[in-house]
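For chain A:
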Amino acid sequence: MVSNNIIQVENLTKAFGDFTAVNAISFEVKKGEIFGFLGANGAGKTTAMKMLIGISRPTSGKATVAGFDVYKNPDAIKKNIGYMSQKFALYDDLTVKENITFYGGIYGLSRKQIKEKTNQLLEELGLQKIVGELVGSLPLGWKQKLSFSVALLHEPKIVFLDEPTGGVDPITRRQFWEMIYKTAHNGTTIFVTTHYMDEAEYCDRVSIMVDGKIEALDTPKKLKEQFKAKTMNDVFLKLARG
Partner candidate 1 sequence: MGISVKHISKSYKKVNALKGISFEVKPGELFGLIGPDGAGKTTLFRILTTLLFADQGTASVSGYDVVKDYKSIRNSVGYMPGRFSLYQDLTVAENLEFFATIFGTTVKENYDLIKDIYIQIEPFKNRRAGKLSGGMKQKLALSCALIHKPKVLFLDEPTTGVDPVSRKEFWDMLKRLQQTGITILVSTPYMDEAALCDRIALIQDGKILQIDTPQGIVKHYPKKIFNVQADNMYELINLLKDYAHQYSVYPFGEFVHYSDKRADFNTADLQSYLTEKGLKDIAIETTKATIEDTFMELAK
Partner candidate 2 sequence: MKRFIGFIKKEFYHIFRDKRSLFILFGMPVAQIMLFGFAITNEINNVDIAILDHSKDTYTQEIINKISASKYFSVQQYIANESSIESVFKKGKVKAVLVFENDFSKKLIKENLAKVQIITDATDPNTAQTISNYTNAILQNYQKELNKNVETPYQIITQTHMNYNPELKSVFMFVPGVMTIILMLVSAMMTSISITREKELGTMEILLVSPLKPIQVIIGKVVPYIFLSVINAIVIVLLSIFIFKMPVQGSLFLLGIESVLFIITSLSLGILISTISATQQTAMMISLMGLMLPTILLSGFIFPIASMPLPLQIISNIIPARWFIIILKGIMLKGVGLLFIWKETLILIGMTLFFIGLSIKKYKIRLE
């Protein structure tokens, strides 16, 4: 059954000196799943995510992502995942097209592939008219949609989204989630963090981290039953407040 899990994590730990940021977390993410990775600020989400995308070496524990070991094959992981964060996405001083070409190039797509992908992507997002504009001049919502598409350019098996919708208007936020649904529907696994608790409900399964540990992991529905809460927001408040 291992082949069905695209992320497999066992007792993964990261310590900085005395401080254990991530404390022996274990979970798995199935292929094609939308996995919500929640937690308060400073609970260790970002640290855990960094280990999974191969840019931070764990202190101990095991983890494989897309079949590759995070210790031995971080480079293979990087090739097989997409990553998008609210803070770093696209270059504001490059045009839409230049950004796409750049990222396509990074992931080793051929010129022809890049051209095809670019056209396909622009059509889907309806951005053909502004292909020559600087990304910096686009509204935030468009930027986020574009950067999500760019993260998918090389057809990764799994995409990591770090607070992809922060500050985005509600309509665009929903359009964004529709894109996520569609991507997941096509078989790509989604690993997402968010501070919007209604978005947590969109996930197939949700984990909640508190002080470096995963304190809850289940479908939103079961979590609500388990914590006798009406919404995920209440679940979160109950858990994180101890």
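Basis for inclusion: all candidates are chains of the complex that A comes from, given by their letters.
A few remarks follow.
The criterion applied here is as follows: a contact is a pair of C-beta atoms (placed from the backbone, for glycine too) under 8 Å apart; a residue touches a chain by one contact, two chains touch by 3 or more; residues count from 1.
Quantities reported herein were computed from a predicted structural model and do not represent experimental measurements.
Interface remark: chain A makes contact in this complex with candidate 1 (options 1 or 2, touch as defined above). Residues 39-43, 86, 137, 139-141, 163, 166-172, 174, 177-178, 181-182, 184-185, 195-198, 201-202, 220-221, 231-233, 236-237, 240-241 of chain A are the ones that touch candidate 1 when the two sit in their complex.
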